[in-house]
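One structure, as structure tokens, below. Some questions next.
Just one protein chain is left out here, and the rest sit where they should.
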Amino acid sequence: MINLKNDYNTVGDKKILEELIKYSDERYVGYGEDTKSKELNSLVNNICNKDVDSYVLAGGTITNVIGLNQMLKYSYEAVITVQSSHINVHETAALEATGHKIIYTPNILGKLDISKIEETYNNFTDNHMAMPKALYLANATELGEVYTLAELREISAICKKLGLYFFIDGARLPQALASAGYSLADIAGLCDMFYLGGTKLGLPYGELLIIVNDELKANFKYLIKNKLGMLAKGFVGAIMFNAFLKDDYYLELANHSISMANIIRDELKDYLIYPNTTNQVFIKLDNNKYNNIKDKVACEIWESHNDYKVIRLVTAFNTKKEDVLEAIKIIKS
Amino acid sequence: MINLKNDYNTVGDKKILEELIKYSDERYVGYGEDTKSKELNSLVNNICNKDVDSYVLAGGTITNVIGLNQMLKYSYEAVITVQSSHINVHETAALEATGHKIIYTPNILGKLDISKIEETYNNFTDNHMAMPKALYLANATELGEVYTLAELREISAICKKLGLYFFIDGARLPQALASAGYSLADIAGLCDMFYLGGTKLGLPYGELLIIVNDELKANFKYLIKNKLGMLAKGFVGAIMFNAFLKDDYYLELANHSISMANIIRDELKDYLIYPNTTNQVFIKLDNNKYNNIKDKVACEIWESHNDYKVIRLVTAFNTKKEDVLEAIKIIKS
Amino acid sequence: MINLKNDYNTVGDKKILEELIKYSDERYVGYGEDTKSKELNSLVNNICNKDVDSYVLAGGTITNVIGLNQMLKYSYEAVITVQSSHINVHETAALEATGHKIIYTPNILGKLDISKIEETYNNFTDNHMAMPKALYLANATELGEVYTLAELREISAICKKLGLYFFIDGARLPQALASAGYSLADIAGLCDMFYLGGTKLGLPYGELLIIVNDELKANFKYLIKNKLGMLAKGFVGAIMFNAFLKDDYYLELANHSISMANIIRDELKDYLIYPNTTNQVFIKLDNNKYNNIKDKVACEIWESHNDYKVIRLVTAFNTKKEDVLEAIKIIKS
Partner (left out) sequence: MINLKNDYNTVGDKKILEELIKYSDERYVGYGEDTKSKELNSLVNNICNKDVDSYVLAGGTITNVIGLNQMLKYSYEAVITVQSSHINVHETAALEATGHKIIYTPNILGKLDISKIEETYNNFTDNHMAMPKALYLANATELGEVYTLAELREISAICKKLGLYFFIDGARLPQALASAGYSLADIAGLCDMFYLGGTKLGLPYGELLIIVNDELKANFKYLIKNKLGMLAKGFVGAIMFNAFLKDDYYLELANHSISMANIIRDELKDYLIYPNTTNQVFIKLDNNKYNNIKDKVACEIWESHNDYKVIRLVTAFNTKKEDVLEAIKIIKS
């Protein structure tokens, strides 16, 4: 069975896993105070061309929640996002569990309607209502879409105007960068905090959270520990992300996944339902066809309608071209 | 420099790391619904000789907090423990951050004064006070001590009598088992929830939480996700713990660390300050001596007094005998 | 200036205030364990024709939050409501601050679209999403509308089917009862918990929370104290609510407020914008007219449009007929 179900279905990239073995005789200081973590931070500073702080956390949800909690101090402070966003739909109310409200606006497919941010903010007028203090979006979005640099600049300017911190969920940021052609330094120049996902691109675990805004840097390790994210062996994540970032290896991995998705998009263009340019492809199959392929191609049902289904096909850093071609053949047949 | 600072100072055991590479071409379902996690759960059931549920979480604090939150539903429900316990002292108020009070009793070195549990419980008499609902202890303790099976039976009986859930923090449970000679099945027979630590015994990350009490099994994955502990690649932890548990490999690793500690205890018996039988050794050094060794042997200062220091030496699953002997020589000289 | 701004703009009904003086030489036990609270509970049992528990809390928000927290144990458990509801819009994220998500559906004016409850519930399919456990609505709604008994029965049946607790915010329940003609006993027969508002009908403070479902009765005072709602002088609220309930005095007060609103509705029917039958009247005034009246009639701007405003006129338990007539004259002129 060909597996196009998601991009986190294997242990990880062998080259990165071998780094773990390579350094396994070394002894390090715990809790991210080690030499590998310092090395990683220097590398991140160089890549971002900025004096930023960086931390490896285990997964996307914990990174979203801890990052946003650094921005939202009092429990009346809230985050604005789109209805379809991960924190609103797919994190089992984890942010609310830390005491904060999510304010959401209708989405245009998976993207923020930029023209609605200010109006949404302005609905919160007095102390009988929550106080918006941050804006969250994912790039790439849940539907694999990428924000243009112009869009991000516009959002960044609106956030500055309204006094909102700007947080970018980068669970699939490498794929967005590979697709859109802008850089980590561009991102670092526009938001207050963001992360670069490893779990969905060849790491066994790990997201690299980057704090850009100096106001948000103080005492962050207190918050990481308090909100359950501190890893005793911080050096493990650092070793992996050093290999991930070095010589733009993460872009190489991301490019591969996108090139595989592009093959699908080209070959199945008649089935495409949502447009995007990253490693997720959404196609519409009538129920008969779906039933014919479902035991041959592992994939996610995104929407289930009376007479058709929307299917998500995801390519990973290590998806093989022969598998992609075979899957296409099965679907077309 | 010889490193006896802690037991989580290397990436991990090579045999276990190689398992990750071995399975890296396989594709798995996410979020712990995979075949490796099911295999692990069967293995744990066999070892515990009970129908238990098992989950791999990233580290000790998150395991303590999520486990206790499954026991403590309403925010007035509290946990009883000893003052020196990890959740009270070294977790940056992570449990309180989820809304629960920690009630603590004085410790006898690092252990619970069993004779005080009932009295402590009885101090909470009415709805103007918190309601104790769980008892937490670590085995081995922070000071490396092990509870005897008789002690655990007594505590278990008191908990049953008082209607308290019994939680055992097992960050160093393998070391306790190796030292005390009782088994995981014994532990599973006495408490409601416990875990078996991997981080401090050769895993790059991971604690194996085991739910014994049927009342505590429902909807636990909701809580894991809600409290930030869900790992997308659940199979990674499962692969590691399968290797860790198979043929009692974890006991082999634990035995090694204890035999190394025993050498230190034998050779430095005149310096010993706290008695215990696991992989931590606490010695008293006058300040002069400490200054002489501190650049040769990496170790933790546990207490700092005017004219002496209490030093903690920790042996790991992969501590070398030659390093132990050299460290002893340095300290004695 | 005639004040039709809201229904909580005076200290309270003199007859009720005089009760406080009448009993001011008596000494009572604290925290709601007194004879007056017991008397109140008997009275409530009689009126509801059921074995219910009753508690006086200070205001609407604290009653909503404590009541819902009794229903929602784990922090992944969520409440379903309409977008416009008080807990979602006008409580400064107080429910989320206790760790729970609010799931909302579009409103039909201020009412729940009953046909959407099940669909909304069914969107929450697995442990990556919140788990709906309660349904909240206000009767009367924010826009003064009243649910019919048939509607409440239908909602109650859906909640039972889906395993949702049913909570009714009754900040203006007396006004709903007076308008719709059903009784407290009808309400008690259909939901799991509800309250009867005093603040908006002549009490200086106080909402009477009534727990119908036996599953929700245990340890409620622990939660009240833990969530900041315990009042030392519980007997004060009990004295007031005894007078409020006795001989249906609360309905008398509610009827007055509605009869005053009905005069406005009759006389200003050409201006009416939202239909309802309780003590709130929503009218549409062009901006010129609004500017002419705004220094003569204190009222709330509900919506502000380019060329008109929606104005809310509220009548209270002690609104004078002459003031109502004068306000009508001013608005018509």
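Here the chain labels run A, B and C in written order, and each chain numbers its own residues starting at 1.
By definition in this document, contacts are C-beta pairs under 8 Å (C-beta built on N, C-alpha and C of every residue); 3 or more make two chains touch, one makes a residue touch a chain.
Note that the structure is a prediction, hence the values are computed from the model and not measured.
Considering C:Ile102, C:Val236 or C:Ile311, the position touching the chain not shown turns out to be C:Val236 (whole complex).
Across the entire complex, the residue among C:Ser24, C:Thr125 or C:Ser333 in touch with the chain not shown is C:Ser24. Within the full complex, the residue among C:Ser37, C:Thr61 or C:Thr315 touching the omitted chain is C:Thr61.
The chain not shown here is touched by just one of B:Leu17, B:Ile66 or B:Ala130, and that residue is B:Ala130. Annotation: of B:Gly32, B:Gly59 or B:Gly99, B:Gly99 touches the absent chain (contact as defined above).
Not every partner is drawn; the one left out touches subunit B at residues 75-76, 78, 89-93, 96-102, 127-131.
Although one chain is not shown, part of subunit A still touches it, namely residues 31, 69, 73-76, 98-99, 127-128, 131, 219, 221-227, 230. As for the chain not pictured, it touches subunit C at residues 3, 5-6, 8-14, 17-18, 20-21, 23-30, 58-62, 65-66, 91-94, 97-98, 199-200, 204-205, 222, 225-233, 235-236, 239, 298.
Operating definition for what follows: only the chains that are shown with their structure count from here on.
By the residue-number overlap criterion, the interface of subunit A with subunit C counts as same, with over half of its numbers used by both chains. Between subunit B and subunit C, the superposing rotation on Cα atoms measures out at 180°, rounded to the nearest 5. Taking each chain's centre as the mean of its C-alpha atoms, subunit A lies 32 Å from subunit B. Centroid to centroid, with C-alpha atoms defining each point, subunit B and subunit C lie 50 Å apart.
Spacing of subunit A relative to subunit C, judged by their CA centroids, is 42 angstrom.
For subunit B, the set of residues touching two or more other chains reads 98, 222, 225-227, 230.
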